[in-house]
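Encoded as structure tokens, here's the structure I'll be asking about.
As you look at this complex, bear in mind that one protein chain is not there, while each of the others sits in place.
Showing subunit A:
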Amino acid sequence: MSAETLARPAARRRGGDLAERLGPLGIAAAVVIALITLAALCAPLITSHDPAVGSVIERYQSPGAEHLLGTDQSGRDLLARLLYGARTSLLGAAVVVLLAGGGATLLALVAAWFGRHVDAFLGRVLDLLFAFPNLLLAILAVAVFRTGLAQVTIALAIAYVPYSARVLRSVALRERRLAYVQAAELQGLSGAVVSLRHILPNIAPQILTGAAINFGYAMIDLAALSFLGLGVQPPTADWGLMVSQGKDSLLQGHPQQSMYAGVCIVVAVAAFSVIGERLGGRKAGGRA
């Protein structure tokens, strides 16, 4: 075997290559996400209002100098609630994606490395998780534990693992059979070292793509759980909760709160799905 076939595949160029793959729309989406993240981080600098405190006298105010986007049914500043709501919404989804991505990667590497019985066993476990719709799993977690962001976040992360694990397993398995991995194994390197140092970097693009796509789904699912009253609890600001709390105001003719928060979710989810789509070179709607 020549040295050439043993060499690890060249690491994919970053930077310029990434911008090229994202395209103009993808870069615009990345800018939108950067802006939302920045706004969430700098919330106290942008507004001096407390998102959880309001005065009933000031309820349903129109946008003005004091309240740039007006106020909600309790007289709380809507801009402040949107900005602080971005924190909960982004953080929750980020934790789901990190946990699910980490878990799926670990399962995929273990299944690919050991193969045979281990692979078959893990496959059965994933099949069992597949039997539960995502939302149902999260709702059951709330039933067993209690309502709260942490509970639904962990439950959703578990629910997301099978999808990513299945994709990553097949990629890792392909990598496992390549000459450079077998050569490393023959040199006596341990499974953990080969998996983490050699296989992991080469399946990283698929992990990232899956994470970008899952981020949008996680935001929607977490917001839906907050909307159902099972996730983030009032008075914490959260976009899903805002759509839910704004429903009654909307029926009385004050649609602002639901609309603003809903539009924020749509924009953020669309931005993440565009990036996932571009990174994966696939069409929208695919699930990694």
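The definition used in the following text is that a residue touches a chain if its C-beta (ideal position, glycine included) is under 8 Å from a C-beta of that chain, and two chains touch if they have at least 3 such contacts; residues count from 1.
Following the convention adopted for this analysis, contacts and distances are computed from a predicted model.
The subunit not displayed here is recorded in UniProt as "ABC transporter permease", chosen from "ABC transporter permease", "Diguanylate cyclase", "Septum site-determining protein MinD" or "Glutamyl-tRNA(Gln) amidotransferase subunit A". From the options A:171, A:189 or A:250, the residue with contact to the chain not on display is A:250. In the complete assembly, the contact with the undisplayed chain comes from A:134, out of A:105, A:134 or A:202. Although one chain is not displayed, subunit A still touches it through residues 127-128, 131-136, 139-140, 142-145, 147, 216, 220, 223-224, 227-230, 240, 243-244, 246-247, 250-251, 253, 255, 258-259, 262, 265-267, 269-270, 273-274, 283-285.
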